[in-house]
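Missing here: one protein chain of the complex. Every other protein chain is in place.
Chain IDs A and B follow the sequence of writing; residue 1 opens each chain.
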Amino acid sequence: MPSALDATTNAQLRRPNLPLITLPWLACALLGLAMLMLGRFLGSYQETLMQQVGIFAIAAVSLNIVNGLAGQFSMGHAGFMAVGAYVAAATTYYGSLLHFNTAELQPGLFNFGHVLMLIGLLAGALVAAALGYLVGLPSLRLRGDYLAIVTLGFGEIVRVLLQQTSPQVNGKDPAEIAAFTDAPLRTLARIPLNGALGFEGVPAYATNLWIWTFVGITCLAAYRIKESSSGRAFLSIREDEIAARAMGINLTKYKVRAFVLAAFFAGIAGGLLAHAGVTTSPIDAGFQRSFEIIIVVVLGGLGSISGAVLAAIVFVLLPQVLHPIKDYRLVIFALLLISMMLLRPKGLFGVREIWNILPRRAAHTKPGATP
Amino acid sequence: MRKALLALATLALIPCIAQAAAQPPAAPITIGHYGSLTGSEATFGQSTSNGIKLAIEQINAKGGINGQLILLKEYDTKGDAKEATLAVTRLVKSDKVVAVLGEVASKLSLAAAPVCQEAQVPMISPSSTNPRVTQAGDYIFRVCFIDPFQGLAGAKFATGTLKAMNAAVLIDQAQAYAVGLGEQFQLNYTKLGGKIVSTQTYSGGAQDFTAQLTAIRTAKPDIIYIPGYYTDVGNIAVQARKMGITAPLLGGDGWDSAELAKIAKDAIEGSYYTNHYAPDQPDAKVVQFIADYRKAFGNQTPDGLAALGYDAANILFAAIKNSKSLAGPDLRAAIAATKDFPGVTGNITLNKDRDAEKACVVVELAGDPPQPKYVTTVAPR
Partner (left out) sequence: MTELLQTLTTTIAVGSLYALLALGYTLVYGVLKFINFAHSDIFVLGAWTTFTAANVLTDRLGINPTQSPWWGAVLILLLTIAVCATVGYLIERFAYRPLRKAPRLNVLITAIGVSLLLQNLGQLNGRVTVATDKDGRPTATLPFGSTPRSMPPLLPDLVLNETVLSQGTLAGGTQRGLVKLDQPLTMLDGRTYRIEFTRTADGQPRREVLALTATAGTFPPGTDLATQPRRSPAEVDGLPYSLIRSPRVPIMLVDVVIVAVAITLMLGLEFLVFRTRLGRAMRALSFNIENAALMGINVNAVISFTFVLGTALAAAAAFLYPLKYPGLNQPAHQIWVLLGLKAFIAAVVGGIGNIRGAVLGGFLIAGIEFFGTLYGDKLFISLGARPGLGTSLADVYVFSILILVLLVKPNGLLGSPVKEKV
């Protein structure tokens, strides 16, 4: 069945005049500068807000690889995020208990705690990617809504399984820590991820600096993927699978690759969230959280990386702004979502990037500009 | 139209950025509350919020504390840990509240506690019963008893008063509260010589418990322990009785609502639960609270969470009054010194673990229609 998505021509994907690599970095540098100026907000509500924006941006940009570029509709993205979050959280938490004998945040700009976090992030991302491979496999046989439902089922299975895990080693109780450090493997074999209560007490190493560095890396990676031969293959699969196959594109390979890449970065987003002072609980693997990420991707425009980042900002800030209207808050939010879909169905940017739009707008205002 | 809408969205974002610049003056004392006012757990958040608002209304009607009125800043958490972290950070860092009240769910209290601890702003949870909550730091308090004590009270009552030595348990695996309480009951019950003959679980979203009850019926327990919330308990009771299970049910403070008897009717008659207070105890405070609450909130009957929210707020007010200053450390010390506070939910003393030390009452649902009736008190320790 031909996709109803708007046809994208290469002309729409005009490359900017600047060297490719600079643009995402430029954006990140600007954000970094803004953060330095916001230095006086250090440890403030605004900082926490920025952390969540950043993490949401990574989640959205990663989902965009599989949903936006490859056109494979995934509704289990929160499942990958949760897997990454739990693996990373457990690595740092239990690593800290073993190494520092406490799960408290260690002071300093860079210490072994940060190393643990990085190891955890990588481990979480790799486990998520491995699961992404598994979930990606059926995409050969299934397409469209059916694939979506399978991915949704994956997220729900992750949620229910996480609920069954046994209680966490209590990092506030010296006796429990001692018992754990004596026989770490035996304890870990019980899968102590704290069941329905959620994994708590992970030291919050993920400051904005870390998070936005990862936003930069993710955006850059996504942008490189989009502009690479893989990205072209993804887009062609999205537009027409049969035509893509006729052009010699190995459908299975590229679909699975899209899932693995997306799951990898989702794992990183989850890991960062666990290190940003947010308790991860099984419910975070459920479909409601997946929907949140899908909403961000569609709001930003399917396939647009900068759109996803911008939409993440809007999506995190909007409910916060709407707090004063109390219980009408989510009613208004839902109404805005519906009207956005009705009035601007392509999202903020469509498949284009922010720099594809701005010069064009300028060209429109200048009569007689070269076509 | 489209442009206007986009412009509107942009405009809507401005106050958020501007908020950083303008801080409210400290003239009235600002306290914060974060709770699930929307979403699955909205009932709990809204009841607590009503209890807090009633307490504030009453103290402001009396002229506030030392001439300063109390102002409430309240943010919704949707039952989401991300929102809870944001809400508490906003209360503590932007709104500069002197103290924070919340949350009901232990999961969300745990998510928010480190923020309060780090900023040295006292936080009082009205009804998070998981032991870990107050272990987050010395600024975190609660006015309810904890799971191990409630589990012990249930087990003591079952083995001692009811002489029921074979129990089945039915636990909602999706609710941390139910899992925690269920574990503590099983632990204490077996310690006291009882035998768990059947452990059944369900995972949120189930409304039909026939399969679990079929297994329980085969095990022939003397009592069935259900540490869940009252909607589920009501449905379970109805289904259990229809299947011919006559063993009494036993539960925890999640049962505390007038709706339970309405849902289950005769089916819940003769069942027991452990609670913070018994509504039929002729305590003037309880009668007054119920009357005031009905008057303030359109004849609604307060549930246990509203009472705990009310007590949490009043303990905070008493502490503010006794505190040397409104600075975090002073207020913390004042709250920690709370002793024999006459609350609606009993006399509350905060112990060295910052948990409320108070008796647990066992309530029976008796009569036609079933009404909560005081049975016995299990003293702390």
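Side notes on the structure shown:
One rule holds in what follows: contacts are C-beta pairs under 8 Å (C-beta built on N, C-alpha and C of every residue); 3 or more make two chains touch, one makes a residue touch a chain.
Owing to the predicted nature of the structure, the values given are computational and were not obtained by experimental measurement.
Among the residues B:L69, B:V238 or B:A296, only B:V238 touches the chain that is left out of the figure. One chain of the complex is left out; on chain B, the residues touching it are 38-40, 42-43, 46, 171, 173, 198-208, 210-212, 214-215, 218, 230-235, 238, 241-244, 246, 248, 259, 262-264, 266-267, 269-270, 294, 298-301, 366, 368, 370.
Taking the whole complex into account, chain A touches the unshown chain at residues 1, 3-6, 67, 73, 138, 141-142, 144-146, 148-150, 152-154, 156-157, 160-161, 163-164, 240, 242-243, 286-288, 291, 294-295, 298, 302, 327-328, 330-331, 333-335, 337-338, 341-342, 345.
Criterion: only the chains that are shown with their structure count from here on.
Averaging C-alpha coordinates per chain places the centre of chain A 34 Å away from that of chain B. Within the complex, the chain B residues that touch chain A are 1-2, 5-6, 9, 12-13, 15-16, 20, 37-38, 75-76, 78, 81-83, 85-86, 89-90, 93-94, 106-108, 110-111, 114-115, 130, 132, 135-136, 173-176, 179-180, 203. Partner chain B is touched in their complex by these residues of chain A: 41, 43-46, 48-49, 52, 160, 163-164, 170, 172-173, 195-198, 200-201, 204, 273, 277-284, 314, 317-323, 326-327, 329-330, 336, 339-340, 343-344.
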